[in-house]
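Quick one: the structure is below, and I'll ask about it shortly.
Some chains omitted; the rest stay in position.
Letters A, B, C and D name the chains as they come in the text, with residue numbers starting at 1 for each one.
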Amino acid sequence: MKHSVFENLGFARTEPHRIRRQGFPEAIYCPGKTDAQILQIFASLLKGPGPVMATRVRSTTARALCVQFPEAKYHESARLVVAKPLRRVRKRKSVCVLTAGTADYPMAEEAAITAEVLGRSVTRIYDVGVAGIHRLLSYERVFSKASSVIVCAGMEGALASVVGGLVSCPVIAVPTSIGYGSNMKGVAALLTMMNSCAANVSVVNIDNGFGAGVIASLISK
Amino acid sequence: MKHSVFENLGFARTEPHRIRRQGFPEAIYCPGKTDAQILQIFASLLKGPGPVMATRVRSTTARALCVQFPEAKYHESARLVVAKPLRRVRKRKSVCVLTAGTADYPMAEEAAITAEVLGRSVTRIYDVGVAGIHRLLSYERVFSKASSVIVCAGMEGALASVVGGLVSCPVIAVPTSIGYGSNMKGVAALLTMMNSCAANVSVVNIDNGFGAGVIASLISK
Amino acid sequence: MKHSVFENLGFARTEPHRIRRQGFPEAIYCPGKTDAQILQIFASLLKGPGPVMATRVRSTTARALCVQFPEAKYHESARLVVAKPLRRVRKRKSVCVLTAGTADYPMAEEAAITAEVLGRSVTRIYDVGVAGIHRLLSYERVFSKASSVIVCAGMEGALASVVGGLVSCPVIAVPTSIGYGSNMKGVAALLTMMNSCAANVSVVNIDNGFGAGVIASLISK
Amino acid sequence: MKHSVFENLGFARTEPHRIRRQGFPEAIYCPGKTDAQILQIFASLLKGPGPVMATRVRSTTARALCVQFPEAKYHESARLVVAKPLRRVRKRKSVCVLTAGTADYPMAEEAAITAEVLGRSVTRIYDVGVAGIHRLLSYERVFSKASSVIVCAGMEGALASVVGGLVSCPVIAVPTSIGYGSNMKGVAALLTMMNSCAANVSVVNIDNGFGAGVIASLISK
């Protein structure tokens, strides 16, 4: 591999062909970057084979991107802007995305759309938290067709362990920043998931739906 | 029990009859939900026997709920919207709600109104923190008629232990986010209450007046 | 109430009649106390109506207590020494004690025996953690006869929330120090339980089986 | 699925056939359990199809298990006792296990042997921490044949991110408790891995080699 694959923008060094090297593209994490920087990086990454993704996009930035790049599409609930998504690949199993509560929706959508952009089929099952466990149990048959399950949960994050005990595939736990008081913006959920008694659970950072989507895509490869 | 008792709204799965199953209703925790979502969930829960409760309601949302649902009532200080409260049940003992200071008022009201909505009688004794211990001691006779005592306290949260040493019923401690500096938004009070030398004290999350009200109601059952 | 009810031993001031005042006795928390001190306090408390309880008793201390006081009995697994327990009171409902795993046994026994010493009937259901959720669900009928449920769980402590969503009585969660790494000796489980999405869950300190037993007894009163 | 698949030992409820249900067996986490309990659970699990695994085994317990159960084998460096391992399955890709330093060896072996017990081929590359990055880079070709990479690293745990940027498969990061001072027994490494800028990294608990081995096995399925 050569370093010539990087494009030097001065403030940034992009890698438009990362998907060839790693199976997933370099994404633009927008917080802390100016709109001008984001537009320039987006343009640079468009030189690659795609897909191009920007995450945690402010709505004003999203509009600027969509104006500048007609191929870009804004997924508002997931705070994503996407261009050149991959075609859906036919597989026997799909990626399953769960939420514990309604407020976990944006992170779950970030995960689900990321997996779809990378060509995977996604099954969404939302608001099946453990306070009403029977909601969850009615989906046991669906789980048997999952290549992996992404669990987005805030508050105490107990859903990941319960799902971990029901399925026979890897569980990717996404602690969310939903909660209050001793939740400490997701840290409580993160610790719950980290200490899961189910051996098939691994964890990504708080609210990191993008990472979960990438990992689920690589697993189903 | 069947999962058919859940209503699937896509982004949410509600359980309007939870009170039959558990003795307390599913409540709508509003932060992180859009007004449209809250209205839809409220409507769904109204199909049950009631009561219906929304907690931590933004004032604009509260107004929207009251306009849409004439049976809904907004308790501003407690940030609650309630519909179809239960009738007051006659009992020999009442739920006693205490605050250490004036700023703990909203959490105490959330607890008190929740218990009332669930049909309990409530006695309020506010601003009896330990810096003037004699304020508290003058209420010893009242405590003997309590089925449980809810103690809302921020700062150092010492009131829970002192009350725990005075009463012969369970004490439900609600650490509040009132304080500054090393209080860390209620964590100091939570730790104080957690480590209480009084054996009859248990603790709920910071500012969780709703949970305290539910537990007090179940105890007095 | 008068302060003359306290006996002054110099290094300690005991209250042998606390059970009359509060419905539960003063217990001797042994760590940090010498054997001589524990024996003296035990003797002092025996002047009251009983029961007398020492918690977290070292085995050598336990033997010394049993030699000195023939009425004392050592419950090794629960690390308790008890004298003059109350008679079992007949009730329609019992206290239900659950553990998530085998290692939570000592804390569960501390809770269960405390409740029994205070005259309550106890139902034990051990090792029903969420990694095999169907173990738990098979006990739903038992839960309907519980006045309260004590849940002892370490690791991620998710069991408390699941049980909270199944029962119609208060749940007293006891985080245990069982776990490793980011469990931080029970802090992860404590945070999980504190942030429970089930409104009927309150929490006591890590490994505090005694407190849970006391509260369960007061609830069933 | 039925709850009859559980065996009730009183202090424990085992599930000997979990591997049929979930693709990996129930393992015995030994800390906090007595030797007698471990032996009883091991015997119960042996009634299933296997494999049977005990983790974090004290050397005295290991000897007792090997005496009692001739089919049991003690892997000392990994602190594992194993019976009835699965046959190696032929696959194009193998599980790759890396360590940053020599002291991460036990956790890496726990992960590697777990994957082997579950029938996977494992490639071990040890002591390739980032302080000498060229050690790592010389293995790029090996990584291309990995179904997943397990990275065991203590201290600052930077290896996970660097590997994450080199491979096209999921990376399972195992923070280890190796380090001192502000490492806080692995918490620093855990946070590093949690915040990885590489999107294909997910994390398990500190020193949790077993979990990493299970997940790697499920991915390669």
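Everything that follows uses one rule, which is that a residue touches a chain if its C-beta (ideal position, glycine included) is under 8 Å from a C-beta of that chain, and two chains touch if they have at least 3 such contacts.
None of these values were measured; they are calculated from a predicted model.
S.K.: Copy number for the full complex, please, knowing 4 are shown in place.
M.R.: When the whole complex is considered, it contains 8 copies.
In this text, only the chains that are shown with their structure count from here on.
S.K.: Out of curiosity, which chains are bumping into both subunit A and subunit B?
M.R.: C
S.K.: Between subunit B and subunit C, how many steps is the shortest route if every step has to go to a touching chain?
M.R.: Counted as steps through touching chains, the separation is 1.
S.K.: Tell me which of C-D, B-C or A-D has the interface of A-B again, with more than half the contact pairs shared?
M.R.: Of the listed options, the interface copy of A-B is C-D.
S.K.: Taking each chain's centre as the mean position of its Cα atoms, how many Å separate subunit A from subunit D?
M.R.: Using C-alpha averages as centres, the distance is 26 Å.
S.K.: Per the centroid of Cα atoms for each chain, what is the distance between subunit A and subunit C, given in Å?
M.R.: Their C-alpha centroids are separated by 43 Å.
S.K.: For subunit B, what residues touch not just one other chain but two or more?
M.R.: 1, 190, 205
S.K.: How are the chains arranged in terms of who touches whom: line, ring, star, complete or other?
M.R.: The chain contacts form none of line, ring, star or complete graph.
S.K.: Strictly by the criterion at the top, what is the full list of touching chain pairs?
M.R.: Those chain pairs which touch are A-B, A-C, A-D, B-C, C-D.
S.K.: If we count contacts the way the header does, which residues on subunit A are in touch with subunit C in the complex?
M.R.: It is residues 100-101, 129-133, 137, 155-158, 161-162, 164-166, 179, 181-184, 187-189, 191-198 of subunit A that touch subunit C.
S.K.: Touching residues of subunit A toward subunit D in the complex: what are they?
M.R.: 1, 21-24, 27, 140, 165, 167-170, 172, 190, 194-196, 199-205, 210-212, 214-215, 218-219, 221
S.K.: So in the complex, the part of subunit A that touches subunit B is made up of which residues?
M.R.: Residues 101-103, 105, 126-128, 131-132, 134-135, 137-138, 178, 180-183.
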